[in-house]
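Apart from one protein chain that is not included, each protein chain of the complex appears where it belongs.
This part shows chain A:
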Amino acid sequence: MRVDVSTSRAATRDAAATVPSPARRRASAWRAGIGTGAAALAGRVAAGAALLVTVALLPWLSRSDPALTVLRTRSAEQNPTPGALAAVRDELGLDDGPFTLLGRWLGGLLRGDAGTSWVSGEPVLPDLVPALGVSLTLVAGALVVTVVVAALVSARTVFLGSHRRLHRARAGTGAAVLAALPKFLLASVLATVFGVWLGWFPTSGWVGPASMVLPALALGVPSGAMIGGLLDQALPAAFHEPWARTWYAVGFPPGHAVRHALRRTVPGVLPQLLPTVVALVGGAVSVEMIFNVPGVGRLVLGAALAQDLPVLQAGTLTLVLLGGAAGLGLRSLRRRMLGPALREGALPTLHRPPMPVPGALRYVAAACALALVTLCVAGLLRDPLHVDTAARLLPPSTAHPLGTDSLGRDLLARLGHGALRTTGVALAVTAVSVLVGVLLGMVPKVSAGLTEVVSTLPAVLAGLLVTGLTGPSVLGAALAVCVVGWSPYAAQTSALLQQERAAGHVTASVALGGGRVHVLRRHLLPSLVPPVLRNALLRLPTAVLVLASLGFLGLGAQAPSPEWGRLLSENQAYVELAPWTVLGPAAALVVLAVLAVAGAGIVQGGVRGRGRSGR
């Protein structure tokens, strides 16, 4: 069953219309593939090299003296005497300048020596390799959870679709709720409930497969919801295609239809695994901390903060190589799944069927909007900064409807005051990321390498680069998030475009003399925007959290301004003692995500509805 019926039928039709023999066409496509492969490889190498050079320059770009940070990390309360600093500088050869150091490190790399850590004086590799093993195992576990959760999220659509009972659109609010859960919060709750209270799993360490369960769940559930949400949105279109109807009429078992619908839709979602799951190898610091997992994320973050260049460089290189390898792997998997159809330019576009938006969705959206507006108004009437040490960690009451935090500040006030700013900045950052991502995704030959390199780059590294260049600033966090935030959208865009360009109606439009702009505006963008938009909305809560996570570098609005991400992180320690301190902000984030997704569902439904009737 390797050849899809619909695509093979389309391929035959297509082949009949064009003259060259399939064999020759395949050969030329293969040559072209090699060509783009070489270009993409060059792109990857260039992007990776650029990143490595930037990392090597980090201590010189940033305003903090590497000798001082290394000394501090080694020996915390030591007096930074000029003599002590000179000794460190001398020992590390800092006076040779960044390029000599980088050259020396690269030279060592060729001999299989990744250098010795500036802080510990130990070789880098014996530290890095086990950490990488741990992180890869953990991420493999998270991947399993992701797949399971994604399957559960899209199960209903799959079932209804294969039985041809898919009549109403789903906004995917359930997926949005799960995707909005902050990973560190989930991790804290899991560790408390299943580790401490029930004692089912170890709360910390890495001593056996049981240690893997909770961290993998904390990482995998939000990722799975994200991936599942995207898949769930693409599936109705696949079930709407003529072949599905025919198969159903012929009486094929639903399982067949499911398999082919998945084969039709999964390749579009596949590139999202890179920024969502593979990126967790280096980007799961908070979860690694909570469960005391000795992974790459903590290693790289520690090295970055201590300006321990050899470790940081080796870590970054590993992440870059991993990103590249995973990117290639996913690409070839995609090609395997879509292969013949993509090559023959015979892939009908996936278009969502017109489905009525369920009425309940409007109520959900209205309720969310109402909740947020109430929160804002009620909060704005109160003082978010008033510290009252006597009213510490009070549970919700009439005086403090959402309770108070550890300094006795009113949580309702803090949420309300933070709402506009938080959502504003997160929306702006997301908009910029989407714009950059879509633009870069349109030139995949140039951007493919860069996308993969950036996908696995932890945001905190970008944050360090930005602090290095601009110093601590309010806009810094937004800038740093934009630097890395575009990659999911670029990956998605290029994947969708590749599919879309192969579609019949686009070829037809080109044949009829449609210019590039025309094709882009009338055919490519309209089918691109809805899935990208949905992706962006599902990632909105993540943006809020990442923005706040850079605060310790001095980026973003400073304490005590009440941003939602900060509310979550500053109250994280009180999850068990005073759960309301995190429940409020987490609920607000979930409501925001649901509102965004439901709202987009309604708007999309409305637009499509009008579009259809106007045609």
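Keep in mind that, in the parts below, contacts are C-beta pairs under 8 Å (C-beta built on N, C-alpha and C of every residue); 3 or more make two chains touch, one makes a residue touch a chain; residues count from 1.
Everything that follows uses one rule, which is that contacts and distances are computed from a predicted model.
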{"item": "Chain not present in the shown complex, as UniProt names it (candidates \"Light-independent protochlorophyllide reductase subunit N\", \"Peptide/nickel transport system substrate-binding protein\", \"histidine kinase\" or \"Cytochrome ubiquinol oxidase subunit I\")", "value": "\"Peptide/nickel transport system substrate-binding protein\""}
{"item": "From A:41, A:84 or A:603, residue that would touch the chain that is not displayed", "value": "A:84"}
{"item": "Touching the absent chain when the full complex is considered, from A:69, A:173 or A:494", "value": "A:69"}
{"item": "Contacting the left-out chain in the complete assembly, out of A:551, A:585 or A:599", "value": "A:551"}
{"item": "Hidden partner interface residues of chain A, rising order", "value": "63-65, 68-69, 71-82, 84, 87-88, 90-91, 119-122, 126-127, 130-131, 133-134, 136-137, 140, 188, 191-192, 195-196, 199, 202-209, 211, 289-292, 294, 298, 305-307, 385-387, 389-390, 392, 406-408, 467, 472, 551-554, 558-560, 570, 572-574, 576-577"}
